[in-house]
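Apart from one protein chain that is not included, each protein chain of the complex appears where it belongs.
First chain written, first letter: the chains are A, B, C and D, and each begins at residue 1.
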Amino acid sequence: MPKQLLKKRPKKKLGVAPGTLVHVGEPSQERITINLIDYDSEQFHEELLAIDDVQRCCQLKASPSISWININGVHEIGHIEALGNCFNLHPLVLEDILNTDHRPKVEDYEDYLFLVLKMLFYDREGGIHTEQVSLVLGPNYVLSFQEKTGDVFDGVRDRLRIAKGRIRKQGADYLAYALMDAIVDGYFSILEQIGDEIEEMEQELVTDPSPQTLNRIHNFKREMILLRKAVWPLRELISALQRGESRLIAETTAIYLRDVYDHTIQVVDTVETFRDLIAGMLDLYLSSISNRMNEVMKVLTIIATIFIPLTFFAGIYGMNFEYMPELKWRWGYFGLWGVMLAISAGMLIFFRRKRWI
Amino acid sequence: MPKQLLKKRPKKKLGVAPGTLVHVGEPSQERITINLIDYDSEQFHEELLAIDDVQRCCQLKASPSISWININGVHEIGHIEALGNCFNLHPLVLEDILNTDHRPKVEDYEDYLFLVLKMLFYDREGGIHTEQVSLVLGPNYVLSFQEKTGDVFDGVRDRLRIAKGRIRKQGADYLAYALMDAIVDGYFSILEQIGDEIEEMEQELVTDPSPQTLNRIHNFKREMILLRKAVWPLRELISALQRGESRLIAETTAIYLRDVYDHTIQVVDTVETFRDLIAGMLDLYLSSISNRMNEVMKVLTIIATIFIPLTFFAGIYGMNFEYMPELKWRWGYFGLWGVMLAISAGMLIFFRRKRWI
Amino acid sequence: MPKQLLKKRPKKKLGVAPGTLVHVGEPSQERITINLIDYDSEQFHEELLAIDDVQRCCQLKASPSISWININGVHEIGHIEALGNCFNLHPLVLEDILNTDHRPKVEDYEDYLFLVLKMLFYDREGGIHTEQVSLVLGPNYVLSFQEKTGDVFDGVRDRLRIAKGRIRKQGADYLAYALMDAIVDGYFSILEQIGDEIEEMEQELVTDPSPQTLNRIHNFKREMILLRKAVWPLRELISALQRGESRLIAETTAIYLRDVYDHTIQVVDTVETFRDLIAGMLDLYLSSISNRMNEVMKVLTIIATIFIPLTFFAGIYGMNFEYMPELKWRWGYFGLWGVMLAISAGMLIFFRRKRWI
Amino acid sequence: MPKQLLKKRPKKKLGVAPGTLVHVGEPSQERITINLIDYDSEQFHEELLAIDDVQRCCQLKASPSISWININGVHEIGHIEALGNCFNLHPLVLEDILNTDHRPKVEDYEDYLFLVLKMLFYDREGGIHTEQVSLVLGPNYVLSFQEKTGDVFDGVRDRLRIAKGRIRKQGADYLAYALMDAIVDGYFSILEQIGDEIEEMEQELVTDPSPQTLNRIHNFKREMILLRKAVWPLRELISALQRGESRLIAETTAIYLRDVYDHTIQVVDTVETFRDLIAGMLDLYLSSISNRMNEVMKVLTIIATIFIPLTFFAGIYGMNFEYMPELKWRWGYFGLWGVMLAISAGMLIFFRRKRWI
Partner (left out) sequence: MPKQLLKKRPKKKLGVAPGTLVHVGEPSQERITINLIDYDSEQFHEELLAIDDVQRCCQLKASPSISWININGVHEIGHIEALGNCFNLHPLVLEDILNTDHRPKVEDYEDYLFLVLKMLFYDREGGIHTEQVSLVLGPNYVLSFQEKTGDVFDGVRDRLRIAKGRIRKQGADYLAYALMDAIVDGYFSILEQIGDEIEEMEQELVTDPSPQTLNRIHNFKREMILLRKAVWPLRELISALQRGESRLIAETTAIYLRDVYDHTIQVVDTVETFRDLIAGMLDLYLSSISNRMNEVMKVLTIIATIFIPLTFFAGIYGMNFEYMPELKWRWGYFGLWGVMLAISAGMLIFFRRKRWI
């Protein structure tokens, strides 16, 4: 998971001209595929293309129906550039699509809006895994670029396929909204899983804290840092969209964006709450360690404080001085036992008073 | 109580189309009931309906008198939708009413205002329990949706029943204000209870801190996180209402909203003060543990430091060497006692100087 | 002092209609008295009335001279209401006057300004004690409501009595300013006392820290929380007044309010500085405890580490094996002493190297 | 230095009418002197007056040349008042000049600007010492009031004396700028000294931390609190001036004020950086104490854990039971040594595994 956090730094991009296309991210052998969906309220068409068929996509730009061109992979620069050219994308937009380390943002290029978002996946061992999704929203098309095949958009696809519901009747802006909504919904499912694990860990903290618990707390703390980094800028982003300054977003869609905005704030709130909870758990862990140390010390002190003086007395009468009158006394031995028991009892009363036992 | 905190995550809502009605929250077997109150300054009418009589409510929309339709339960989706339809509620509003995990917010839909609020209940064992109240304020009606029967609105109902006081002469906006006021007043009573418990716990901290105290402090900390999450957005919400941008809120009512706003700030302030107090108590607890450990260590050190050297001397003269001149000395034994007492006295003076005893 | 902090919660107010007059605060047996001062640059009249003479005050509303009506006590609701009625006070204003748990605020009701302020008193045992002062500033009168007799306004009264100085020539707004100034000046005297105590405590911390010191630090921390709560809203309040939006405040008076504003900021600054100092003292206390523990541990370790091995050797030669050649050696005993001294010396050198002694 | 911090509270000012002139600060026996400098680009005149010659200053108000009247001391109220009267200063301005506990601020009185600044001095033993400088900037004069003789303005005086450079050709606003610049430059020299001491202390922290180090860190922390209190408001102050809202500040001077503003931000930044560094040092100190304690504990544990079992065995064979077969064994004694060495070796291997040695 550290890898994940530090991946955020572009590795291959330094020292080249701005606008030069370089793929930043994990290299992939997989060939890029394109999911092509073209629809209006009447008809629906779906196709899976290889990246070489990029020209097929370009033709759709002119058609009045809504086209959703979903590109699975951004590591084959030439083809991405070709696609960019036929949709007139600015070189900096192409550069940002290829650089998968961007923070979420929205940019208005008059003819189209460019959005960078983060899709999150979570598994218990590997922690949070992010994948960048770049959206280009034009008047009648949406381009979506993912790092690899596999996404959270299946619900959207299903709603497009079955010809009912609002989505088929609305424009490209509604489609873009639906994609954003799916991504933010994905955050909720991750928060749910993390929430379950936090609850589990809290249980563990109360019943049986161990150094492993500390490590888990620390890991959660790091995941929260990562999550926050992905979610915070989203808030601004959607707020900017919803203010409706772009002519590409219809007013009816803006109401739905307000809804996504609410969800984003809820995610941010929950992340902050989790951070607070985790901080509280760390405090609790540390104080429980202090408590334990205290208890250990008390046991040691009680045992040592009782027996050290007694051992001293035993030592005294183990000495070999020729003249030690007590050794001759008839009840010396039993008297000493009496003294020792008295000392022990006194100590115990003292400890009881101090509330140590 | 952790449950409570983490319940905030919608469980069943992921991956469905926005505007699809799904109930999010604890499922309930209870049948939904409707409290119907219809009044103006002259007349007053109160009725308890089953949810099936939803049409009865719809008729009231047209009547000039003020209607308060209070729905106890949101888990029967079909009926809620029917009600929503006859009041022309936007699908997203209905979705938010069913999803009981929303954060407090206000939304202006021109024809009506939509408000989400949190009613809080508190009991000593279970901690804070939240229940979502959604208000829809129209020109002459207020719809209020609760998660289940039982609320903090009885005072409002009483004032409506006895035909005196301001409330019967004012419009629906004043009724909405009265409901908000009742909810915020409920926060005060919770703060009062928590305040009493904090005082109690402080007493405990001074007289007899234990690991249980730590757990209670930790629990309070969590409750404060929850409380804060419910109260903070309220501040913005009421501030937005009071600024009077909606034509549904009369200017005379705005003055009363300013009053609720003051109360909300007072609640927020008190929550923050409690957080500060609890943080201070944690510090105090940790330092009192340090202090105790210190005291334990001192006792151990004093006992060990005095007796270890003495035991060593006793050991020396317990040796069986054939040639040990001191053993033959007439006053060897008593001399040794003298030396030992001198050493002990020296140690005690040393400890006194160090202010350990 | 906890009481003081938590008193902030209204106890008797829950569940009643807004604007209903209920006294919130400590009940009092004392009868309410009214200090009536009526003056202009020419004449001065002072009277002490019983609360029953409330009509006497009402007459003054019409007279062109400036009237200062100071009410000592707000627990007799009927009379307060009577007074409110003849000065046309809004029900919410009367409610706020009776509820002595309000936070400082200013409200503009066109005909008059309503201000809530906190008068602070301090004594070493009881900590900070707050008393609410509500001011109503009309065109030619000032009403001031206190919780009980005894205030910080004697300086103002003296300046009114002796017919010189600015105050007799100015309007009611200047009088209100003078009262606010007196209240803020009172804060300075409290800060001075607390500052002295902090200095004292710091001395104590350096010379002889004890668990009692910790308790005092903790108490100071709480007082600062309370003080801050009283002072922070004041800042906004005076800033709002000084911006001169009310026609009741003359421009010449606004300059004086700027001065009070400066003082308020100075108070806030000092409170923050005290908080920082107290936080620093807590750190210092905790590290001095750590230091002491460290020292205790070192003494224990040095003594134990030197004597435990020596005692072991003494134990060895105290054994009763039949065949132990060393016991027969002529110089065995003295040789052992030599070995022991060498071990001790080695240990001491080791400790010296570690800088433990 | 605590004195210094807490001096901020005015002692003699409580309960008097606003605008009453009372000197707040350390009383002084020294007589007030006045440095009078009168110049334009052609001529330069310098004079040292006693405070009684205050009328001499008043004449300069009318002359077209620039006059800088620097008053060393504010404890002789009558003369200050006389000066104030002939320059038409508002009573509150005079009050603020006499009260040397003000926070930095600027106030625009149309005819003149009133500025309060803090001159800082530093010496290693006494810590930071502040002196208030009040500036009154009129169209052709600058009044500067200091608490006592001795300031940071000698550079400005030298530049005025030698008839070259910008200063003689510019107006009174440039002179005021030059004085502010000199004061802010003085902050840099203090930061430099403190920076050197921090570096020194860091060295000490690494090589030989002691409780004295802790005290020094704590002292630095307090000085930073003081410094910050003096510098923060300055930022606002100069920013307000530079925005050029006053007609007394020429646009050409505003560029220079932008420069002072930059310096002020740099000072603020450095103070914050120092605070961060000092906080880091405290952490480092505390962890190094923890580390040491850990090391002490390890030594104790290693010694005790090895020798306590061995001593037990020695004790066993020191017992006087009549029937103890081992005592008769030929190799009993040497065998026991073997067992003991084996135990010690086992322990050492165990400790090595635990990485304690």
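Convention: a residue touches a chain if its C-beta (ideal position, glycine included) is under 8 Å from a C-beta of that chain, and two chains touch if they have at least 3 such contacts.
As the structure is a prediction and not an experimental result, all values here were calculated from the model.
K.L.:
Any idea which of D:21, D:77, D:284 or D:348 touches the chain not displayed?
P.N.:
The missing chain is touched by D:284.
K.L.:
Could you tell me which of A:166, A:222 or A:354 touches the chain that is not displayed?
P.N.:
A:222
K.L.:
By the contact criterion defined above, which parts of chain A meet the unshown chain? Give residue numbers in ascending order.
P.N.:
Spelled out for chain A, the touching residues are 2-3, 5-6, 8-11, 13-19, 90, 92, 101-103, 105, 107, 208, 211, 214-215, 218, 221-222, 225, 229, 282, 285-286, 289-290, 292-293, 295-297, 299-300, 303-304, 307-308, 310-311, 314-315, 317-320, 324, 326-330, 332-333, 336.
K.L.:
Contacts of chain D with the missing chain: which residues?
P.N.:
Here the touching residues of chain D are 152, 154-155, 159, 165-167, 178, 181-182, 185-186, 188-189, 191-192, 195-196, 198-199, 202, 206, 255-256, 258-259, 262, 265-266, 269-270, 273, 276-277, 280, 283-284, 287-288, 290-291, 293-294, 297-298, 300-301, 304-305, 308-309, 311-312, 315-316, 318-324, 354-356.
We take it that only the chains that are shown with their structure count from here on.
K.L.:
Please tell me the distance, in whole Å, between the geometric centres of chain A and chain D computed from their C-alpha atoms.
P.N.:
Roughly 42 Å, centre to centre.
K.L.:
Pull out every residue in chain A that's touching 2 or more other chains.
P.N.:
318
K.L.:
Draw the chains as dots and join the ones that touch; what shape do you get: line, ring, star, complete or other?
P.N.:
Drawn as a graph, the chains make an open path, so a line.
K.L.:
Pull out all the chain pairs that touch, please.
P.N.:
Listed in label order, the chain pairs in contact are A-B, B-C, C-D.
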